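Of the protein chains in this complex, one is absent; all others appear in place.
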Amino acid sequence: MKKKESVKTTTKTTYQIPIGPIHPALKEPVMFEFEIDGERIVDVDVSLGHVHRGIEWAGMQRNPVQILYLAERICGICSYSHPIAFARAVENACDIEVPERAEYLRVIHGELERICSHILWAGVAAHEIGFDTVLFLTWEMREKALDLTEYLTGNRVTKAIIMIGGVRRDITSDMVPKVQETLKYFKDNFEKLRHIFLDDKTVRLRSQGCGVLTYDDALKLCAIGPTTRASGVKKDVRVDQAYAAYGDLDIDYMTPDVLTGEVNGDVYDRIIVRLLEVKQSIDLIEQCLDKMPSGDILSEPKIPKLLARVKKTAGEGIGRHEAPRGEVIHYVKFDGENDNPYTWKARAPTYNNILPWIPMLKGEQIADIPIVAASTDPCISCTNRVTIVDNDKNSRYILNREELHRMSIEKTRRLTR
Amino acid sequence: MSKKKMSPEEIVKYFKDEFKAKVKDSRVEKRVAGVKKKEFVNIWLKIDKSVFKDVIKHLCDIQFPHLAVVSGNDLGSTIELIYHFSLYYGERLNEVSLNISVELPKSNPVIETICDYIPGALTTEREKQEMLGVKIRGIPDSRRLFLPDDFPEGVYPWRKDETGPKDMVRNLHEVKK
Partner (left out) sequence: MRFTMIPRVFMQMFKKPWTNKFPAKYQPSNTTKYLAEVSEGKAKINPPIETPPGFRGKIQYDREKCIGCQLCIKVCPSGAIEFKPDEKKIKIYVARCTFCSQCNDVCPVNCLSMSDEFLLADADLYSKDLIVE
C-alpha cells in the first residue's frame, strides 16, 4: 500500500454529525475524528462539550454550604475530590483554620476513595482488553472498600462528609476495628491483584509499547496525575504541597522505576503506577490511624455563624487536591456583600489530560483506541462516537462503542493464538 | 533551567526588578497545615497587560511552570483573567503556587496566546474565548470547545452584564411543584 508523504497534504473536512449531546446509544459523549491510512491512525481531533451542565453558573446562585453538595455531583467517582478542593478554596479565601484531627480524617477518606477508584479503573481496563474475568474479580474486591465507606459516611458513593472548616463525622474508637479489618483484607489480596495484572502474558502483549507519552510531551502539555507520573514527570500535589495532613506523613512520588527500574511511558507503566498507588494508599491510611491527634472535627459547628463570616469576607482563594485522576483546582471569589460567591471556577483533572491523547494515539491501530484512551482514566468516558475517514476508499463510516470494543477483543484473541 | 530555589519574596522581587511599575500589586500568603505545621505558599501578582508575554517568558526562565487553569472574572468595566501556575514541583514540599492576574478593558478584550511557550494552554484558552468573549491573538485553534455550535454568537455565559445568558436559563424545579 502506498504511504502518503506527509500529513499536511491530506485534507480533513470536519463534518458535524448531529448526534448528541442526548442520544440513547451514548453514555458520556466525547467525539473523536480520526484520519486513518489502512489501520494506522495518522491524525486525531477531539471535540467535547456534550455534557456541559452549567454547574458553575448554578453554583453562583447558592451559598457555600449548598455548593459543597453540588460540587460532589460533578463526578461520581471523584465525588470526594471536588468538595474538598472547594472547601480548601473557601478556607483560603476566608482564612478559616481546620483542626488537626479533621485534617487527618480528610486524608483517610481521600485515600479510601483513591483505592476504590483505582480498583474500578483496573477492572475497566481489563474489560477494554476483553479480559472480563478480571473485571468481576477486581470489582468484588472493591465491594469491601465500598462497604467501609458506607459504614463511615452513610452512603457508598456520595459521601457528604466535608464541611467548610472540617469534617462532619468522626471515626470513633469503636469504628477503628472495622477499618483495620478492611485494610488487612486489602493487604492480603494486593499480591493477588498485582500478580494478575503485571505477570499475565495477555495484559503485557496488549499494553507494552502501546500508547507512549514521552517525558517532554507530558511536561509541555501540562499533563497531570498517574498519566504524567508514568512518563517520569514527578508531579503530585500531595507530595509537593503541605496540605491536610500530608505534610506529616511519609509519602513519595510513584513512578514506574520504583518497581521495574525503567520508564517507558506506555500503557503498561500506567497500570504499574496505579497499582503502586493502591499500596501507597493502604500504607497512608495506616499511618493516619496511628498518628491521629484528638480534638474537635469542625472549627465552626454552627452553620449560621459560618455563613455570616463568609458574607463579610471579600477575597479570593484557590484550593488544590490530588484526586485519583490528577490535580483538581477550584478558584472562588467573594465580594463581601452576599454569601454567594462572585465567581467559582472548578477544573476537573481530565481537562488537562485531553491534549496528551493526540501524541499517544498517532501511529496506533484502531483496535488499540479503547485501551489507550482508557489508560488515562478519563472521567468522560472515551470513544463512544468515532468517525473514521478512510482516505483510500473515500468513504466515511461511524464506529460506535460496541463495535470498537469488539475489535479490541478480537485483537487480543489474535495475539494469544 | 533553574539555578537555585528562590524564596517567595525573592520571586516577587525577581519580577519587580524586571518590570518595575508594570507589576501593580503583589501578595504573599503563607498558611500552615497538619500537626507539624509545615507551610505552603501562594503568591498573587497583578500585572499590566502590555508586558504579559514578557512576564510569561521570564517565568519560563525560572523553571518550566505547570499551568493549572485560567479563571476569569467579570468586574464591571473590565475582565480579569487569572493564570494559575505552580513552580518547583518535583521535590518534597517545595512547590509554590503563583497566580498572575491581568485586566483587560471590555472595549478591547484582546490578549496574546501563550501556546508557543506552553502548548498545554490550548484547552483553557479556547474555553476563555467562548465563555468570556476574550480574543486571544495567535491561538492555533480557535474553535468552540464546550458550547455547542448553534449557541448564539455574542452571548457569553460567564459575564454578568447584558451579554450574559439570563433568558436562556429555564428553572425546571419551578415548573411544577
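Letters A and B mark the chains as written, and numbering starts fresh at 1 in each.
Just so we're on the same page, contacts are C-beta pairs under 8 Å (C-beta built on N, C-alpha and C of every residue); 3 or more make two chains touch, one makes a residue touch a chain.
Predicted model, so just to flag it, every value in this text is computed and none were measured.
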Among listed residues A:V46, A:M60, A:I196 or A:C210, the absent chain is touched only by A:I196
Per the whole complex, from A:N155, A:Q208, A:T260 or A:N338 the residue touching the absent chain is A:N155
Contacting the left-out chain: of A:L70, A:I129 or A:M254, that is A:L70
Subunit A residues touching the chain left out here are 62-63, 65-70, 73, 131, 133-134, 137, 140, 143, 150-151, 154-155, 158, 160, 168-169, 195-196, 199-202, 303-304, 307, 416
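What we mean here is this: only the chains that are shown with their structure count from here on.
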Distance in whole angstrom between the CA centres of subunit A and subunit B is 23
Subunit B residues touching subunit A in their complex are 29, 31-36, 38-40, 42, 64, 66-69, 71-74, 82, 84, 86, 88-95, 97, 99, 118-124, 143-149, 157-158, 165, 169
Per the touch rule, the subunit A residues reaching subunit B in their complex are 16, 21, 47-49, 52, 54, 56-57, 92, 98, 100, 103, 219-224, 233-235, 237, 239-248, 252, 291, 293, 318, 320, 327, 329, 331, 333, 342-343, 345, 347, 351-352, 354-355
